[in-house]
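Below is one structure; the comments refer to it alone.
Of the protein chains in this complex, all but one are displayed in their positions.
Labels A, B and C are assigned to the chains in the order they are written; within every chain, residues are numbered from 1.
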Amino acid sequence: MTEERKNSGEPFENERSTEKIVSSENMFSEKPTLEDIRSLQEEFSAERNWNQYHTPRNILLALVGEVGELSEIFQWKGEVKVGLPEFTEEEKKHVGQEMSDVLIYLVRLADRCKIDLPAAVLQKFEQNRHKYPAKKVYGKSDKYTAYE
Amino acid sequence: MTEERKNSGEPFENERSTEKIVSSENMFSEKPTLEDIRSLQEEFSAERNWNQYHTPRNILLALVGEVGELSEIFQWKGEVKVGLPEFTEEEKKHVGQEMSDVLIYLVRLADRCKIDLPAAVLQKFEQNRHKYPAKKVYGKSDKYTAYE
Amino acid sequence: MTEERKNSGEPFENERSTEKIVSSENMFSEKPTLEDIRSLQEEFSAERNWNQYHTPRNILLALVGEVGELSEIFQWKGEVKVGLPEFTEEEKKHVGQEMSDVLIYLVRLADRCKIDLPAAVLQKFEQNRHKYPAKKVYGKSDKYTAYE
Partner (left out) sequence: MTEERKNSGEPFENERSTEKIVSSENMFSEKPTLEDIRSLQEEFSAERNWNQYHTPRNILLALVGEVGELSEIFQWKGEVKVGLPEFTEEEKKHVGQEMSDVLIYLVRLADRCKIDLPAAVLQKFEQNRHKYPAKKVYGKSDKYTAYE
């Protein structure tokens, strides 16, 4: 991954050096993008002749199943700190796997619904900025709860 | 996957021009990437002083809430076709919004758990290729079900 | 509901002999009641010294996990008919087991939240009767969707 990117002059890469980034130590890899994941999963399904099973509601229920598996890892933990310091390495790896399953099915669902998920996310951020003006809701948990 | 790509200098970008892509009309926008979304949400939360609420289990429950809202759009529909031809434009837009909420919280959860989600997804694809060899499970719904 | 029952001394028991019951062949067993299940689970947890883990959010996440497992049984099925005629006996038994897990955790959650679940359900039916007057929403799927 790093090799692919080291000579990249792409706009988002450069954000790494801006002041905006608070916690640079836990940034995501730049690849795969959502489109990469969509394409990988499309190919994966086609190679197995599984598109026939990938109707929207089938995929949606599979997504629910994966959210359930993700929840099970957290279910007996009580409150958990940022960074999961209480988790073993094996447990953290397991969390990453279940998150991946959720993401793969979510991307697949968008693809099968012919919805441009990355574009939809940008629109949602725009909406959220209007819905929750920073000045109005700053640090107010009651507002926060009420607005959610 | 590796074989298909090993001679490629810009692996993901070039896929667009290969024959593999069946449904080029519904490809995702290349931006925002998962890292872009992570960064946007981090900034969004910091501006509102909301990081204090973003513990892993708080975010996980918020994710479950959004999956519920996504499910509600599909709940009285009976089986739904690929591309959602039965949905109104407004309903399709709503689906995109709820998917976005799920994705934003999933990315935020990974961020707060300090898990590199895109890297985890690549590993998961590698695992899935071993778990479901194309030849063995090709078009077999019984295998498919059993393997899932 | 009240009108139908106002002259009844043993309201629920007598329903069995009224004309209202359409599908008497698939009625539930009268026992265990919700209170029986609550009591059984309380005893089960106490005997294992597990009450310490049964905080509301722990149980809630366990519930989400079980809903996920229930969904997984239905995920690759496409639309499914009333009575599950396409399911094997083993699959039907599995469905009953996962439904039971969902119910046990839901009852446990109510118990740990000190909420009288059966009483709450009766209130909810009362609310729903006001929210969806039979005459207004009769057989209208659009109304139905809009009201939900």
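Brief remarks follow.
The working rule: a contact is a pair of C-beta atoms (placed from the backbone, for glycine too) under 8 Å apart; a residue touches a chain by one contact, two chains touch by 3 or more.
Because the structure is predicted, anything quoted here is derived from the model rather than measured.
Interface with the hidden chain, as seen from chain C, comprises residues 1, 10, 12, 15, 20-23, 26-44, 46-50, 52-57, 60, 62-64, 67, 70-71, 74, 77, 79-84, 92, 95-97, 99-104, 106, 109-125, 127-129, 132, 134, 137-139, 141, 144, 148. With the whole complex as reference, residues 53, 55, 58, 61-62, 64-69, 71-72, 74-78 of chain B touch the missing chain. Within chain A, the residues in touch with the undisplayed chain are 57, 60-61, 64, 72, 75-76, 78-79, 141, 144-145, 148.
Keep this in mind: only the chains that are shown with their structure count from here on.
Centroids of chain B and chain C (each the mean of its C-alpha atoms) stand 32 Å apart. Contacts with at least two other chains are made by residues 53, 55, 62, 64, 67, 71, 74, 77 of chain A.
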